[in-house]
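My structure is below; once you've seen it, I'll send some questions.
Of the protein chains in this complex, one is absent; all others appear in place.
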Amino acid sequence: MSLWLAGLALLLVKIGLVLFVVLTGAAYLVLAERKLLARFQLRLGPNRAGPLGIWQPLADALKLLMKEDTVPAGADRPLFLAAPAMSAATAMLIFAVVPFGDSLTIAGRPVPLVVADVSVGLLFVLALSSIGVYGVVLGGWASNSSFSLLGAIRGGAQMISYELPLALSLAPVVMLAGSFSLVDIVSAQAGCPFIVKQPAAFLIFCVSALAESKRLPFDLPEAENELMAGYHTEYSGMRFGLYFVGEYVNMIALGCLVAVFFLGGWRGPLLPPFVWLMLKAALVPLVLIWVRATLPRLRFDQLMHSSWKVLTPLALANILVTGGLMAALG
Amino acid sequence: MVFTWLNVGILVFLVAGLLFGAGPLLGSLLFAPRMSGGDARMPYECGMTPHGSSWKQFGVNYYVYALLFLAFDVDVLYLFPVAAWYRDSQGWLPFVKIFLFLFILAVGVVYFWRKGVFSWPRRIMQ
Partner (left out) sequence: MQTSALVLFVIHALIIGVGGIMAVASRSLVRALVGLIMTLFGVSGMYLLLNAPFIALMQLLIYVGAVVILIFFAIMLTKAPAGGEEERPNQVRTYLLALMAGVLPTFVIGWVVLTDQPASINAPLETGLKALGQGLMEPYFLAFELISVVLLVAMSAAVILAFKRRQSR
């Protein structure tokens, strides 16, 4: 019984720490994005709330709290109310399997620095990203607004189309690591990170992940100029805030996944593992922000084509090339 | 039945997610103003009054993509355990087997491409 309680306490502490780090990260990612976008456009960005605007995330949250939470007439009320939480929760669940470092020794017992070392962690991540579709689809559908519904349908089609190259690009990683556990994948990269052996898979994964995150140039589901924010047109106040947090948590999650699958995870010289993981994980969100400031939006047919005509065949070919090389080199 | 921390972890995480979702909403319930009357609850439609419900019919294209995805997804999931085992395999025979599997899939992609499935129609007919 005491073992059971200790296990539960450990689990709760780990989850609490992870959620704290991730949510703080997401809050400051919003600030970083606003600052960087402003710089890209020769503006200053938020600089009033505290020095350099460091209290801006807090101010934003307070502002959202003070806004009215409306439900449009004719909407499917329970679904409309629940959908944003779905979007945020799936993004956060990804961190359950991300290893933050090697195991620590506390009171003579090794404590692995991962919430759950699942033997099928990679599939868990893929499953979550496919469940993430529902926050978009159900939220958009429940709003009873034409724009939201269009955004929902587009979002659904886009996310399932890019799910495929996302999964296929990870097959070579599994072939090299011989395991689905994220912990094993990181330890398989002790010699050299997989980005060296799998540059094609890395690129395919990054593009598909960008599309999964529904950000420019793939932000068709929420295209503000034609769909007026798409699936979250009707959301206001804190519920809109939840979608927003979900998007930014998702960006950090993608950063962590790219780091774990291709950049060697927490491995690195000198600095502690956790810092290395965070440094590597910060790369992807920064590139995403840069891309947002640079590229125009794709057209919907171009979006679907680039998944089915380019990325999927490329990913299939990449699996074969990897298999051939592995068989040839023994 | 087997008890795993994964199972509890997922449930606890789900509860945490729900609390995280519900907390701010509780806050907004306390702090946010509540108006009534007027057209505050009218769905957004560029200033016009929306015409009927928005739940309308959609083209078949989306459905076809979803169907293709379903089939490919099943394929990928069969490929995954094989990929995990591939490192322990010997010689070229497993490669040939995977090649056959992927070749049939690739034939599918080429066929749909030629058939025009991946070209979005200018006007979706019903």
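What to note about this one:
Order of writing sets the chain letters: A and B. Residues in each chain are counted from 1.
Note that contacts are C-beta pairs under 8 Å (C-beta built on N, C-alpha and C of every residue); 3 or more make two chains touch, one makes a residue touch a chain.
Just so it is clear, the structure is predicted and the values come from calculations on it, not from any experiment.
Remark: the omitted chain is touched by one listed residue; of A:W141, A:F194, A:Y235 or A:Y248 this is A:W141. Among A:E33, A:D69, A:E163 or A:D219, only A:E163 touches the chain left out of the display. The hidden chain makes contact, of the residues A:L79, A:A200 or A:M326, with A:L79.
Residues of chain B in contact with the chain left out of this view: 1-4, 6-8, 10-11, 55-60, 62-64, 66-75, 77-78, 80-86, 88-89, 94, 97, 100-102, 104-105, 107-108, 111-112, 115-117, 121, 125-126.
Listed by residue number, the positions of chain A touching the unshown chain are 4, 76, 78-79, 118-120, 123-124, 126-127, 130-131, 133-134, 137-138, 141-142, 153, 156-157, 160, 163, 178-180.
Keep this in mind: only the chains that are shown with their structure count from here on.
Mean C-alpha positions place chain A and chain B at a centre distance of 14 Å. Contact residues on chain A toward chain B in their complex (touch as defined above): 7-8, 11-12, 15, 19, 23, 61, 64-75, 84-85, 88-89, 92-93, 96, 115-116, 118, 123, 141, 143-149, 153, 156-157, 160-161, 163-164, 167-168, 171-172, 174-180, 228, 233-234, 237-239, 241-242, 300-301, 304-305, 308-309, 312-313, 316, 319-320, 323-324, 326-327.
On chain B, the positions that touch chain A within their shared complex are 5-6, 8-10, 12-14, 16-18, 20-22, 24-25, 27-29, 31-35, 40-46, 50, 53-56, 58, 62, 65-66, 68-69, 72-73, 76-77, 79-80, 83-88, 91-92, 94-95, 98-99, 102, 105-106, 109, 112-113, 118-120.
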